[in-house]
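Only a single protein chain was left out; the remaining protein chains are all shown in position.
Up next, chain A:
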Amino acid sequence: MIKNVGITERLLSVAAGAFLLGKTWRRSKGRPIPLLAGGYLIVRGSLGYCPLSHWIGKKNIHNPAINIKVVMTVSKPREMVYQYWRTLRNLPSFMAHLQEVEEKDEKHSRWVAKVPGTDGIIEWEAEIVKDEPQRLIGWQSTDGAIIRNAGKVQFFDAPKQGTEVRVIFSYHPPAGGVGVGIAKLLNPLFKGVIEDEIRNFKRVIEAGEIPTTVGQPAGVRTGKFKLI
């Protein structure tokens, strides 16, 4: 028993460490995929454990739809929190993968996203399908989007003060053809990045900025790590 607990914890830290390794190197060198693969291989090799398959889960290998759920409490009043999100052009201020969201009218918007690891962009149109002021915003991509996607945000008063925000994003790549390439983008890393970005909503609304270390000085990155 005790041993199992120890090993689980160890795996967790290694997985986290590998994730970090990719993240940090991505920042400094801008070539994430090979380095990350390296990181994962190290983990996998040394421990016989594959965080990727752990994170993907067996069933997702056949159905690469990605669902992202984030629940967070923001220490600002519900009206303000709702309004910031409802103003869709604010979304890129906390979600870096979005280059732009253009609001065409009350209901319709055009979204431009960067493709991770490349210079490419993907665009799609979305419409607001539900809008209950101060309570709920729901949207989905309109017909023709390469990656069919939808999202919902709900707002609740937190017990003492502030607002509980529940966010769900889902992405469905098309089957076959071009879809196979696109499907590869929708991997667990993508999921982690989007999750991280959604949570930046809280940082932007509360602190007015997203904490960062990108661009700070460091000594020579010889590649040596202490993961656990």
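FYI, a contact is a pair of C-beta atoms (placed from the backbone, for glycine too) under 8 Å apart; a residue touches a chain by one contact, two chains touch by 3 or more; residues count from 1.
Everything that follows uses one rule, which is that contacts and distances are computed from a predicted model.
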UniProt names the one chain left off this complex as which of "Threonine dehydrogenase", "Glutathione import ATP-binding protein GsiA", "ABC transporter permease" or "Nitrite/sulfite reductase"?
"Threonine dehydrogenase"
Among the options A:144, A:181 or A:223, which residue touches the chain absent from this view?
A:223
Looking beyond the chains shown, say which of A:86, A:108 or A:199 touches the absent one.
A:199
State which residues belonging to chain A touch the missing partner chain.
3, 6, 9-10, 12-13, 15-17, 19-21, 23-24, 73, 75, 161-162, 192, 195-196, 199, 202-203, 206-228
